[in-house]
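Missing here: one protein chain of the complex. Every other protein chain is in place.
When the chains are written out, they are named A and B in that same order, and each has its own residue count from 1.
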């Protein structure tokens, strides 16, 4: 595996989920495969779980990490081909990416969307330039449209904790006070559908996700209807895809609560974190026994480890 | 040892001092105990000595480090239980701490006081929340009230360099131009008294420390009287504890000088650094043969190593 940026980069997603669960049971089963190998973690944006879990995964495999915070440690990068660089950008992505690829055996890149330029974001212009100019295998640490390490950990968590044959999985929009990327929702939909889960997405009008990622899911604008008989409820806020980056006004209260959870079939609760407590989800739900949020976070280590291991096998 | 946040976390402080001195003589005596173990160093505040000496200590034991600068690398954290997070904070400490505890075998946290909210600071609200929500063993890298790694290194240094049976140890306030925490003074007093040193604290009126840490010390408002026959003079500035965070005006010149040092019994000079030269202490004293400041800094490695080793033994 040379790239890990979407579920489509994975030949056999269910096998990868299985491997990730195996790493969880024996994290130090292959301590030498990463010897003399360097993982470069390149952050255009802040990170806690991804930063730490990926380092942990690399260390479990014997790799060394180099962390680089673009912006406060390096140079402002130029992304336009042919640009006359007489402005604020100091180095072109084609040079920076190429050089990083020389210094690292595997590169991880986090590059959030602008939420302004839909075309640039949804064409993954930054990530694709990294892949084009760097010869190294590349892992998305969350891009403009997808967050595959999170989704792999999410599917692992369902596999691990939801003991229902054909679980009904519901992805529900939640309130927020500022516009967030659609990334986690896109990515969870993509992975859940690819892994053959029955997925229902519920959101207020105006918050429809990009169909490229949701094709095959049931779309239900009535949250309570959607929650009915759910085995898994994945909560997440996102801003509008159509009126890109906007926050169309919402009349109803979309925050989950105990009443709504009672509509489900004793569903497990999921959220990728960071979570704004009592704005997106109430404390009482997040800290309930049915909450899987800490499992999801823990599984981030083994998701990253499974991906790194596959890459290390081929370099 | 699961926690190292105060001398009271240590069953046998004098033994720990002894062990730390042994690590200094053979730093690589146990290169494998840290294999496959990760130390997470979480900084809410700037750090040089603590950051580097603790990494060095971990490396001497074969551990891997992950450094995380909250604020410029991660998310703004929320500390209030039950908060509706519709403001600037992105993640609650209960989630962030829990997650870090999943990724690290041991966590170190640096969290300075506000110097505004005395109650929050002296209840160690940040540190205690970390301990409450993270399952991992935790080392204070300097908290709102104490700096135990510094104090352990300080006591090591006295043990190593002061060849007097019952040395008279004097902690003296020094001038500064901005309000500093009481942390180092509290902590040195706590450790010195716990280790049965005869401690005199001298400060201008208004700069009395919290009695919880100084009970058992002689308090002397006349600096020259205090210095008389001292074997060790520990210099440090701190702001007021009573009029919390204030800098009550001081008439006399409290900066040490050669004349004052002559009152002592050829005392050694100590300071935890960073030191504002010629404001807190004159160059001539800091660079004198009796200055132990570089020994203190060097011993920071072995203090951290002794603590890490004890923790590694129990996980």
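Note that in this section a contact is a pair of C-beta atoms (placed from the backbone, for glycine too) under 8 Å apart; a residue touches a chain by one contact, two chains touch by 3 or more.
Since we're looking at a predicted model, the values are computed, not measured.
**Q** Where the complex has a chain not shown, which of B:76, B:116 or B:294 is the residue touching it?
**A** Of the listed residues, the one touching the omitted chain is B:294.
**Q** Specify the residue from the set B:8, B:123, B:242 or B:278 that touches the hidden chain.
**A** Considering all chains, including the one not shown, the answer is B:278.
**Q** For chain B, which positions touch the chain that isn't shown here?
**A** Missing-chain contacts on chain B: residues 27-28, 31, 43, 46-49, 51-53, 55-56, 59-60, 69, 72, 177, 273-279, 283, 286, 293-294, 297-298, 301.
**Q** Residue by residue, what part of chain A touches the chain that was omitted?
**A** 36, 38, 40, 64, 66, 68, 72-75, 78, 82-86, 90-92, 95-96, 98-100, 102-104
Here, only the chains that are shown with their structure count from here on.
**Q** What whole-number Å value describes the gap between the mean CA coordinates of chain A and chain B?
**A** Averaging C-alpha atoms per chain gives centres 39 Å apart.
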